[in-house]
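Only a single protein chain was left out; the remaining protein chains are all shown in position.
Chain naming follows the written order as A, B and C, and within any one chain the residues start at number 1.
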Amino acid sequence: MIVEMRTGSTREEIDNVVARAKSMGMKVQLNVGTDRTVVAILGSNTGGLPTDAFAVLPGVESVTRIMKPYKLASRGFKPKDSVVSINGVEVGGRRVVVMAGPCAVESEEQMVASARVVKESGASILRGGAFKPRTSPFNFQGLEEAGLEILARVRKQFAIPVVTEVVDPHDVELVAEYADILQIGSRNMQNFALLSSVGRSKRPVLLKRGFACTVTEWLTAADYLLAEGNNQVILCERGIRTFEDSARFSLDISSIPVIKQFSHLPLIVDPSHAAGHYSLVPAMAKASLAAGADGLLVEVHPNPKGALVDGLQSLTPSDFARLMAELGPFAEAAGRCI
Amino acid sequence: MIVEMRTGSTREEIDNVVARAKSMGMKVQLNVGTDRTVVAILGSNTGGLPTDAFAVLPGVESVTRIMKPYKLASRGFKPKDSVVSINGVEVGGRRVVVMAGPCAVESEEQMVASARVVKESGASILRGGAFKPRTSPFNFQGLEEAGLEILARVRKQFAIPVVTEVVDPHDVELVAEYADILQIGSRNMQNFALLSSVGRSKRPVLLKRGFACTVTEWLTAADYLLAEGNNQVILCERGIRTFEDSARFSLDISSIPVIKQFSHLPLIVDPSHAAGHYSLVPAMAKASLAAGADGLLVEVHPNPKGALVDGLQSLTPSDFARLMAELGPFAEAAGRCI
Amino acid sequence: MIVEMRTGSTREEIDNVVARAKSMGMKVQLNVGTDRTVVAILGSNTGGLPTDAFAVLPGVESVTRIMKPYKLASRGFKPKDSVVSINGVEVGGRRVVVMAGPCAVESEEQMVASARVVKESGASILRGGAFKPRTSPFNFQGLEEAGLEILARVRKQFAIPVVTEVVDPHDVELVAEYADILQIGSRNMQNFALLSSVGRSKRPVLLKRGFACTVTEWLTAADYLLAEGNNQVILCERGIRTFEDSARFSLDISSIPVIKQFSHLPLIVDPSHAAGHYSLVPAMAKASLAAGADGLLVEVHPNPKGALVDGLQSLTPSDFARLMAELGPFAEAAGRCI
Partner (left out) sequence: MIVEMRTGSTREEIDNVVARAKSMGMKVQLNVGTDRTVVAILGSNTGGLPTDAFAVLPGVESVTRIMKPYKLASRGFKPKDSVVSINGVEVGGRRVVVMAGPCAVESEEQMVASARVVKESGASILRGGAFKPRTSPFNFQGLEEAGLEILARVRKQFAIPVVTEVVDPHDVELVAEYADILQIGSRNMQNFALLSSVGRSKRPVLLKRGFACTVTEWLTAADYLLAEGNNQVILCERGIRTFEDSARFSLDISSIPVIKQFSHLPLIVDPSHAAGHYSLVPAMAKASLAAGADGLLVEVHPNPKGALVDGLQSLTPSDFARLMAELGPFAEAAGRCI
């Protein structure tokens, strides 16, 4: 951590900064410049110190954090790639993993039809939401527990792992009874009560990026899960909010190489929520694999025109089958298989 | 809702759109242009229809929502300003209301000192967080229930109402025993489980704006509270995330006249979290009153240099007293008092 | 264009709107709803009408533009893909085109070394800036005309077309004497004096996206070039400004399928300026081809450590050669060659 003093700061003000750093068990080195003094605060865990601890002191101009605030999710902490294994499906290994299905569980027929399409096209995990966080209270909120039961039956019938969202810290046990992967949605990425609860469950978890959160905040949120001893964390990029409105969100494609550089956690991409429109999904899915993603989360619906939620961004079964076939050469070009 | 058909769309495709609208109980009017056909879907509650219901149909180019998706929070629904009354303090009335105190409850001494400053300077509500949503799991998370008990004692001693945050839907009853106003933080604005739970409590609630949510999404989140029959909703603007980094967030000053135009709910502003630095707070507080805010939420700490959380954005007692004195003429210029 | 009247608007106010539309030669259709009236304004060029012309009229609640404001750049205007031919190199054809070289022309030796690398690695166009728009007046501003002369000699020696930036409307003729493609930089995308001047030159032009401009504004800026009769327009996506700071800009990967859907113009991607760091460039280059880009603009420098401008985002010659080899399979997966 670098504390820059103001031009004209007094000896006493500088001593104050040094004293506070030492009281926190840090080492200090002074740089007395022509114009101003810079205090370097050294130690192995300065990433965890609040910058305010120094910024509030008199005579301080600015405080710059050099070390990242996340720790357990960092590649420095664990240099080797993590692989999360779900009933034999490995996320983060050589094979690219596709999770697919409708946005919301609507009925048993719909989920059976979806599972068939997903499996026949070569995807390996089924998605479907029973609890739906909706912007308006007057919209369909999901089938809740009845939806979980449908998921459980379809999962058994097709022998396919299932990922579904949990929205309340007190529903974690319930959802964990039915699902192989617990999904934490974008709007809940900084719902720390939920993160801690899912962390304690020790179940595989898909942590979607908050649509207005930085990569650094995302990895720090992953620390909440890892700090509870849950190492089965999969990250999911799903687009960030920007001024551009030709897609629903802006897929942050460079987050893929950035995450691969700074973290050991596996990372998949949800092109459907980023796009908001089915016609953009194939290009974004291919780009994600080309950039090094470990997998995809894709919305497919047996009948998008009749979907209760997010029909516009869902692929039809035939479009999905075509996309799966087209993804193969891109996975291979990236040194992977599908 | 306006459905624009593609150039060359067929009669059957247009009929499809019309049929779906009618099946939802809507009226329809066709505009057959030289180039393309536009279908206007009419009715008193088209704001609640998902645009996807039409956008997925073949031959549709785009769907534009004319009516806003929120309803209960709108001025159309309730033309007269709402006033929320908390133990005799009215938010949304002629008098501008200042809520002030430290970010986090740290100790009884700290809260007693804070309450004294708040009261003596003329502010009318005491703030202080017992449950703190922190970006990293390794930072101070608040005193939790012990913090609530401190709040309760100070509230009684100084006869001052108290606002504090709730972060878990299952803590609402607990927090409501100690606090006069339940605060929903920025990161939880779209935590719909929490919104519903606080809505059911029927207690006064301070709904902070999500730092990456639009005004429309914010008012739609308020609908979650109002839909449960809780009419005591106070909105709180606290800055949005943008590319500019000279302040922690960008205070959206124009949200004040926008909210006043479109909603009946009272609105206060938190300049401290927007600024991130105490030196910017006074200018932003004055600007908020000038723009028509009904009040302020300001961080003040008896000793900012020793604060466990957000010390840099906290005013000292003397700076706060000076600000309160300076706010008077601005409140009067705005036709209010303080 | 859809004009929504306020609830309670009068007959006279509606008549006013209708009269103004008719005075502009438009057709009108009225939708008298239960709550409010909606006026649809129809005609083949409503995209060119300012929405304010109606929004200012009394009784109007909102005006929504249905047609896009750009015209000549739209796929509706020219359904077939445009191909720009530069001395035998076709941009927008089956072969993916790579333009590469240093950010700034620094010396003849540097450009000769660069041209050798570019050509040997299989790229087909050489880049290099003689006029450099720099954020600070105290930074290196380019060699200007001396730089153009170096470019011209290297271009002849290696028989390779050259792209270089023009920043002043009155330098267009000068730069056009030396360069095969005139580049309009991101900060000049809405410098309409420059756009018109380059348009009149009728030379091939590379129009970079403004880093805070929408796709719609970008295509409308292209209309300035096309309106002067210059059809040789190549678009270049180079990242947009967002809150995320792990890359210099956020590459808007979905702009690729969006542009392909709405415009006939060829589109290349500059991953170097978006990334800001060489380590991110390969992943972003591959993703761009996977998403359907017609080419790339890549910074390569014979000695990045000694570069005067943007060394951190420049690839070394060996990294560039490796990237060119790795791009092949991605181009093929996308049905192209390189």
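Definition applied: a contact is a pair of C-beta atoms (placed from the backbone, for glycine too) under 8 Å apart; a residue touches a chain by one contact, two chains touch by 3 or more.
Treat the numbers as computed from the prediction; the structure is a model and nothing was measured.
When the missing chain is restored to the complex, the residue among C:84, C:307 or C:338 that touches it is C:307. Residue-wise, the contact with the chain that is not shown comes from B:332, picked out of B:15, B:173 or B:332.
Only one residue from B:7, B:85, B:107 or B:254 touches the chain missing from this view: B:254. By the touch criterion stated above, the residues of chain A touching the omitted chain are 2, 4, 7, 27, 29, 31, 33-35, 38, 40, 42-44, 62, 64, 66, 76, 241-243. Counting the whole complex, the residues of chain B in touch with the unshown chain are 212, 214-216, 240, 242-247, 250-258, 261, 274-275, 279-280, 282-284, 286-292, 326, 329-330, 332-334. Where chain C meets the chain that is not shown, the touching residues are 48, 50-53, 55-57, 69-71, 133-139, 141, 167-170, 187-188, 190-193, 196, 210-212, 217, 220-221, 223-224, 227, 241, 304-305, 307, 309-312.
Note that only the chains that are shown with their structure count from here on.
Distance between chain centres (mean CA atoms), chain A to chain B: 26 Å. Chain A and chain C, compared by their mean Cα positions, are separated by 31 Å. Centres computed as Cα averages put chain B at a distance of 39 Å from chain C. Shared contact sites, meaning residues of chain B that touch two or more other chains, fall at 241.
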